[in-house]
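Worksheet: the structure to be examined is printed underneath.
Just one protein chain is left out here, and the rest sit where they should.
For reference, chains read A and B in written order, and residue numbers begin at 1 within each chain.
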Amino acid sequence: QGCEGDEPVASASGEVDPYKPILFGYLQSQYDYNFDGDENENSFKFKRARIGVRGKVDEKFSYYFMLEASPFIGGDDQEEVYLMDAFVTYNADNWARISAGTYKQPFGLELVTPCHMLTTIERSVVIDQLVAPQRDFGLAVFGGNKYNKFNYAVALMNGRGLKFKDNNSKKDIIARATYKVTNFLTVGGNFRHGYPKLNNNEDSRTTYGGEFLAEFDKFKIQGEYIHDTGAYQAGTGGGCGIEPIDLDGLTSEGAYIMASYDVNEKFQPVFKYEYFDPDVDVKNNIEYLERMTLGVNYFFSKKVRLQLNYLANIETVVNVDNDALLGQIQVKF
Amino acid sequence: QGCEGDEPVASASGEVDPYKPILFGYLQSQYDYNFDGDENENSFKFKRARIGVRGKVDEKFSYYFMLEASPFIGGDDQEEVYLMDAFVTYNADNWARISAGTYKQPFGLELVTPCHMLTTIERSVVIDQLVAPQRDFGLAVFGGNKYNKFNYAVALMNGRGLKFKDNNSKKDIIARATYKVTNFLTVGGNFRHGYPKLNNNEDSRTTYGGEFLAEFDKFKIQGEYIHDTGAYQAGTGGGCGIEPIDLDGLTSEGAYIMASYDVNEKFQPVFKYEYFDPDVDVKNNIEYLERMTLGVNYFFSKKVRLQLNYLANIETVVNVDNDALLGQIQVKF
Partner (left out) sequence: QGCEGDEPVASASGEVDPYKPILFGYLQSQYDYNFDGDENENSFKFKRARIGVRGKVDEKFSYYFMLEASPFIGGDDQEEVYLMDAFVTYNADNWARISAGTYKQPFGLELVTPCHMLTTIERSVVIDQLVAPQRDFGLAVFGGNKYNKFNYAVALMNGRGLKFKDNNSKKDIIARATYKVTNFLTVGGNFRHGYPKLNNNEDSRTTYGGEFLAEFDKFKIQGEYIHDTGAYQAGTGGGCGIEPIDLDGLTSEGAYIMASYDVNEKFQPVFKYEYFDPDVDVKNNIEYLERMTLGVNYFFSKKVRLQLNYLANIETVVNVDNDALLGQIQVKF
């Protein structure tokens, strides 16, 4: 969890002292051009702007402390710097790393992918809408690493997101497991059962998802399906600045499939198709969305990436001019 | 002052360059369970989440710069990161360290104890209610260190807390002195005289306190009494997220006594009894509070501490179900 993968405490610059805090972060400067059919609004902005510190304090305990400084990622009322991922981890062994604090709910391949390693600029809409709150307070156990066939995570979380204490007495449970079936194919399953509503221990919500990741040499293809039904609390925050749709009482679903190819070390084209249906019980739902993303990633070096994405949004019921061209330069430190 | 004691510029990792900034902080992941007589609300949260930098710039000048990132410590409207302690210090000599900036008012043993070294999870109610604003802008002189029998501090401060300029022309004066009477007994006195009200140079407030600290080998006992009378400005902020009681025109007092025992290097049980009376002139005051705290501290290592506290709140007039069990894991870096 957090935005670093399996090596949270290795210093890029070869620090000798393993217990020294590591200062790290990244900056995503972005330019958005909207084909809105009118004046084509466009803007320079940040996507993410993160700075933090992580490290080990002894053989068993480590910590992670990350601030988000972008005014555009935490929703409308979040223009200042706020604490994003922060946790204390007890590394019992490879099959039990216990973390207490805030982190992403362990649900779905694209969600658990660190934000600076996403293949497209935007996460899939189904993830941003259904895995909300995306980050939460809780206690979790993580097991396995990238060399193991099997990996898992189980979390007990408030279900209210980053800025509030829980105000019902029930907790959400989120679980995730992946298995490397063959050298090139990994499949996974995700589950969440929670009580999202304020002062309400009755109305529950159930979410499940399935995923796969196939890697053939330089070609990579991955996909996910998520299904969600039950209660929903508006205002707990969608992912990454998206406008959350009120899903209370609805059954929703969505999926994406994404293919990328490493032409060489620097150049990687990507194509993603996705859909999201906030209410499967209604025909010709006006909020039903399909999107195709066509993109290229260019890696100037290990720490510098340029992304260009064209987002073609397809409304099947009433056409809306809302395609967009996004360009982002990211530097990691 | 600040959250570090007598050695603000020593690097834990043995830095060679004495003028390099030191990155430091700590994270307190907490779980609260409230015996509220109804559904027993409970929540994962942070208590404190602090990150900062401190150091020396030359022989005489040092600095301290600490951010608070927890959304639960600065009051209701403080969900973002804010500047907590920040000051420039001119170290003239051991008897005159002059600091300009923000820091805790130098009033009371438990208040000046660094927040990551408190023996119980919560400070005593009397301190959080009466030493408000807990942090303030000002100019102060500190003298003495832990090897001296005598220590003192005198501060001239705005009296309005962290986020505002003073808007009357009077300043608050706060003074503190401690004396090590014998090897095992230290006593201290504290005083504050201020003008808390906005646009008001007339209505003043006077606070004084007495304290003792007795250490017999592995057994430690400490206590404080605080008395406060006069004007009060609502909204200047109590300590550490407490709900401040409006004390305007009232005479208030409170005290605590706390005993702890180091069973061994890792395990330390603690007991605290305290009371707070916001209005000593009213019999059977419904806001009169007694609390007993029963706790254990477990030190996994020097940098990792687990605290468990049971808070028994005793209302003598009308009983309220408001006991609580708090668990906190702290990592320092």
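Note that in this section a residue touches a chain if its C-beta (ideal position, glycine included) is under 8 Å from a C-beta of that chain, and two chains touch if they have at least 3 such contacts.
Every value quoted in this text rests on a predicted model; they were computed, and no experiment measured them.
Participant: Looking beyond the chains shown, say which of B:41, B:80 or B:128 touches the absent one.
Facilitator: B:80
Participant: Where does chain B touch the missing chain, residue by residue?
Facilitator: Missing-chain contacts on chain B: residues 17, 19-21, 23, 52-53, 55, 57-58, 60-61, 63, 65, 67, 78, 80-83, 86-88, 100-102, 137-139, 157-158, 162-169, 171, 201.
Participant: Could I get the residues of chain A that touch the absent chain, sorted low to high?
Facilitator: 12-14, 23-25, 27, 29, 31-32, 39-46, 49, 51, 69-72, 79-81, 300-301, 303-304, 329-333
Note that only the chains that are shown with their structure count from here on.
Participant: Report, in whole Å, the distance between the mean C-alpha point of chain A and the mean C-alpha point of chain B.
Facilitator: 38
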